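Here it is, the structure in full.
One protein chain is absent from this view; the other protein chains keep their places.
All chains are identified by letter, namely A, B and C, in their written order; residue positions are counted from 1 within each chain.
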Amino acid sequence: MSTASVLSSRGVVKKFGGFTALTGIDFDLGPNERVGLIGPNGSGKSTFVNCLTGALACDAGTIDFGGTDITDMAAWRRARLGLARSFQIPRPFRGLTVRRNIEVPLAFAAGLSDQAQIEAEAEDVLARVGLAAKSRKGPRSLSQVELRKLELGRALAARPKVLIADEAMAGLSDSEVDEILVLLMQLNDSGIAIVLIEHIMRAVVRFSQRVIVLVAGAKIAEGTPMDVLSHPEVVRAYLGQ
Amino acid sequence: MVNWDLLSNALVSGVLLGGFYCAVAVGITIAFGMLDIVNIAHPAFIMMGAFIAYFFNTSYGVDPLLACIVAAPFAYFGGRLMYRLYYLAFERHGEESLQGLAFFFGLLFIIEVGLLLIFGVDYRFVEARYIGPSIQLGFVSIPWRLLLPTIVGLAMVGAVALFNAKTFTGRAILAVSQDPGALRLVGGNPVHIKEVAFGISIATAIVAGALLIIIQPVEPSIGRDFIGRVFAICVLGGMTSLPGTVIAAMLLGIAETLTTTYLGPSWSPAISFGILLLTLGVRPAGILGR
Amino acid sequence: MSLPHASDKAVGEKRSRMRAATLLPLAGMAVAIAIVFFGLDWVGTDYAYLAAYTVLQFVVLSTAWNILGGYAGYVNFASAAFFAVGVYTSVIVYKTVKLPLIATMPLAAIAAGLLGLGVGYLTLRLRGTFFSIATLALSVVMNTLVVNWAFVGGSRGVYVLRPQSIDFFGPYTRYLCIVMLILSIISVLIARAVEKSWFGRGLAALKDDEIAAECAGVPALRLKLAATALSGALMGAAGAPFPFFVTYVDPATAFSLTIAVNTIAMPLIGGTSTWIGPVIGAVLLGSLQQIATVTISSALNLLIVGVLMVIFITLAPNGIVGLVQKIRERRS
Partner (left out) sequence: MGSSLRIENIDAGYGAVTVLSNVAVDVRDGETVVMLGTNGNGKSTLMRCITGEVVPTKGRIIAEIDGVTHDLAGRPTEAIVDLGICLVPEGRRLFPKLTVEENLLLGAFRKAARPKISDNLAFCFDAFPRLAERKNQLAGSMSGGEQQMLALARALMASPRILLVDEPSVGLAPILVARMIDKIAELKAALGLTVLMAEQNFEQATRIADRGYVLVHGQVALAANNIADLRESDVVRKLYLGLD
């Protein structure tokens, strides 16, 4: 495939006991590309994200990030290289304020050391994700959509080259989904390649330049949103026809 | 030149000691392995059992083992009560790790100091007909004082294994920490199941206490020597596996008696730590980890 | 970016507030030094020095424990073992090269820090409970080692001769007191610096959620190892003057349960989230025990510590500091 991809995988396999969650995934993400990763529940999307970001170790296959083999690299090193993610279920640091939550990746993943710069940039990130007013609050006081924004803000604060957004919109209302979509588009405009894992098809269609479909741990289709959604295998997987 | 007499005696007493360690560790295999409750106060309850045996033996001439078998049901209900408290204060809020550990550490300490205040620092022992005589098999001599705890210890593991395999509650005990929510979905109440299991765990500690004081004189602070042992056995045995517990207990027993025989008794407390650290560092799943 | 003018002003304000926050504890410490220097001299009895030394030693130990236990959430039960490594390093130095105490203390700290690194390396990858269990057993094995080591006195113990007095400082007990005071100030300053630094915030993040912290670039294992080593080193340093304080050490006193229990009880009762919690716990509980040991029996007084600790973790898990914060929040 293209040598210009920032993130790619070859033959990634992941097993849980006797259950094979990923059967050998090939994946490529170009610089500044927007890719949608879809598939029915349990198809292995989150497992794949966990393998890419280092939360899980692959049983086989390789992962490459901008020319570096990161297959066996610890999660924190991948984050420092510029691979950031948000979690499907928000996982804020509950003991830290909203701004401190943002400051952690700024200090560690982005490697900033000047306190004043960290603080200023944290406020900047909070303003971008629309949480400036909550800066000094604890995560416990945030609403669902605010927690999602905090997740994205924390990923953003890692100054990533690639952002993997794992169901950043699940459980949100239509207008909130639009809010997050706009935010993701802005991030993409600023040069970040984004992988969007999502069930809300409307959002996937609007957002993605390319869509990849996983079913039962295998990639069954790949292409433009319209092509993929009319692909007979995809229709079969979703509708069963 | 190997001294076969010495070696075979050491091996036999190692196996006998291992049988006793089964009794000591079976409760931790239940609490820590199966329920995920890090009850580091377990050895303190063993000491409590030893002093219950001592008290009834010296005051009323009751057989030490009998005294603890009678006390075991009370310990069972005490254990249930204690789990309730633990559940309400920590587990329910998901704060069991740091605070729960400190809670049990506090308990360990309160029991030890309590026993110290009541019974003092002197070594105490019990009297019974089986303390003294031995069976002689060739050049190996087997004292009843060690044989009886071994038999009782193995019987205790057997009884728990049978209970877990044959009863609904027992099977639920095996399942409860794997997925408490799924246990609810088959109709079991995880809190109730854990309560019962923890009660059983404490009851085994009390009986193990009687076995301890039959084997050797005790004073309150020796309980701490057993912390390393019980966890080493539990981790080495694969946390949840009762056969694993028996194998690990035997291995530790043999390792300790060999150390005592060839290096002297003062080194034996370090053996369990070595085994524990080695297991954690090399193979955390233990020998029979599922 | 926001307006430079406004942010400059905000930073300036923050700086001055930060300066005030640094000055406050320093002022507190100056007062403490003054009390020890003049107050104890005024009381003038040996017992006053003994009591002060013991309380200060617990300030060091509980502050050290809290760096790993409070900030990162990993419970270390082996404070006595780290302390004893310091004690016996001091004994070895005394029996061989006879360095002055001030030179011995860094050696003790290095030895105990290395021990922390070793145990941490084997167990900190696993769940936190395994680390705790390993530390429980660590005390036993260190104890066994010392019991079997005749050079440091074995189980019978060893006598250490100390000078009656020392130049400039006066009586040796007074000197030990001042050494411990300086060490406790250093410990508190280190703990406070850790808490306010990115090291401490990384620990706080991984305490809340280790996976999320790693994904934010926090090298969890490294930070935990560093915290364990630092915490152990301070405990070791606290142990180094001990042989000269008691003049006779045996394994039973060096590995005393009192040390293990108090070191955990004091931060938990004081509050584990800030540097001040362990200090409050140590001063309060330490002084209480000093009074109780004279008036009641020492065993009973240990029982009280145990009961207090269990009551606090059950009913007030954030300690005294947490209680105060709660009252303040309610008022405002």
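Convention: a residue touches a chain if its C-beta (ideal position, glycine included) is under 8 Å from a C-beta of that chain, and two chains touch if they have at least 3 such contacts.
Source: prediction; values computed, not measured.
Peer 1: Wait, the hidden chain, what does it touch out of the ones we have here?
Peer 2: Listed by label, the shown chains it touches are A, B.
Peer 1: Taking the full complex into account, find the residue in B:Phe74, B:Tyr123, B:Phe168 or B:Tyr262 that is in contact with the omitted chain.
Peer 2: Reading the full complex, the residue touching the unseen chain is B:Phe168.
Peer 1: Which residue among A:Ser143, A:Gln186 or A:Thr224 touches the omitted chain?
Peer 2: Once the missing chain is taken into account, the touching residue is A:Ser143.
Peer 1: Touching residues of chain A against the unshown chain: what are they?
Peer 2: 16-21, 40-44, 143-144, 167, 170-171, 173-174, 199-202, 204-205, 215-218, 229, 235-241
Peer 1: For review purposes, identify every residue of chain B that touches the missing chain, sorted by number.
Peer 2: 168, 171-172, 174-175, 178-179, 181-189, 240, 290
Note that only the chains that are shown with their structure count from here on.
Peer 1: Going by the touch rule set out above, what shape does the chain contact graph take here: line, ring, star, complete or other?
Peer 2: Shape of the chain contacts: a line, open at both ends.
Peer 1: Point out which chain occupies the most central position, where each centre is the mean of Cα atoms.
Peer 2: C
Peer 1: So, comparing C-alpha centroids, which chain is the farthest one from chain C?
Peer 2: A
Peer 1: Just the number, please: Cα centre separation of chain B and chain C in whole Å.
Peer 2: Whole-Å distance between the two chain centres: 33.
Peer 1: Taking the touch rule as given, give the residues of chain A at its contact with chain C in the complex, in rising order.
Peer 2: 53-55, 74-77, 79-80, 84-85, 87, 91-96, 100, 103-105, 107-111, 113, 116, 119-120, 123-124, 127, 154, 157-158
Peer 1: Spell out the residues on chain C that touch chain A in their complex, using ranges where they run on.
Peer 2: Those in contact with chain A are residues 1-2, 7, 11, 198, 201-202, 204-205, 207-209, 211-220, 273.
Peer 1: How about chain C: which of its residues touch chain B in the complex?
Peer 2: 69, 73, 75, 77, 119, 122-123, 126, 128-130, 132-134, 136-141, 143-145, 147-148, 155, 257, 261, 264-265, 268, 299-300, 302-303, 305-307, 309-310, 313-314, 317
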